[in-house]
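A protein chain is absent from this complex, but the other protein chains hold their places.
Showing chain A:
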Amino acid sequence: MSNIKWQYADHWRTPSPQGPINQFASMREMDRFIKQIASVGLTGIGMFAWNLGAISAMFGSLRSYREFLADRGIEKIVDLFWCAPQASPGMELHNPEHAGRVVGMLEHFVRLADGLEVENLVVMPAHCYTDTQPVTAERIKVLADVWNRAGRMAAGHGLKLGCHHEFWCGIRSQEEIDLFYAHTDSDFVHLYIDTAQHVIAGVDPVALYEKYASRVNGFHFKDTRHVDLVEDYRSLPDPELVARTTPRWFYEMGTPGGMVDFPALMRALKRHAYQGWIGVEHDKADIGGGSYPESTALAMWYARNVLSPIYS
């Protein structure tokens, strides 16, 4: 059995007579989406937690959805992803008084997925940088406390909590990441590495993995052609869309000019005998005429022909 299984992370949009639509538009579109990702060798799927409701409505239950997936070659939902990019008066991740609300809301999603063998609850561990400021050691400690609680809650339901650090997240630099993991419980708070996001933030994902290998519970493998050199991460409302220097941040693995050293990362995974899922993600792949289906096929061509021979 292979050590690595590949899963696909939810982002999807394709042309239709109604304009661009995603897989939640209809059962037919979901069918086409799942068949497309299964066709290129993906066997799991990551989902935004807030889409579980749409899935239940479409299929009657999440168990029915799992059967639908299995019939098309997809084993299961592997990850649930959640984030709160903006702070709001009633929901500040770095406000200790709101911790119960945060954990309770996440437990709602985790309970929905009970029995589905979902493996990871993946979160962005802070609001965007601008809304998290001032990013102080004290504030990072507060955030660590929230995620320690959430991690214990998730573990109680059989899930590992993984923190996914967007380049524009309140915890983004190597120093901030190190401080955060120093304050979090290694049994309950894991690191979920998004290769492109770390590179954009100036953090080497290979070195990051080497440092935290024992705490890593998953990956999003995607590439970028840019490092944020001018504090684009502070852009509002969404640095992934409105940064003044870079209209498109993310590309599929193997893209010309890609800055992520995936072969080096694969060699590191082999050294540490990583076993588990790797997520393929194509956030905003259609900016500038790109295509989610093509990016997915190209990424899996790269995974199969370049990465798997290194470690599979």
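Details
As a working rule, a contact is a pair of C-beta atoms (placed from the backbone, for glycine too) under 8 Å apart; a residue touches a chain by one contact, two chains touch by 3 or more; residues count from 1.
Note that contacts and distances are computed from a predicted model.
Set against the options "TIM barrel protein", "Putative transcriptional regulator", "EfeO-type cupredoxin-like domain-containing protein" or "ABC transporter permease", the UniProt name belonging to the omitted chain is "TIM barrel protein". Of the candidate positions A:Asn3, A:Ser186, A:Gln275 or A:Asn305, contact with the unshown chain belongs to A:Asn305. Touch with the chain that is not drawn comes from one residue among A:Gly73, A:Gly202, A:Pro263 or A:Gly276, which is A:Gly73.
The chain not displayed touches chain A at residues 14-15, 17, 28, 32, 35-41, 72-73, 256, 291, 293-294, 296-298, 300-302, 304-305.
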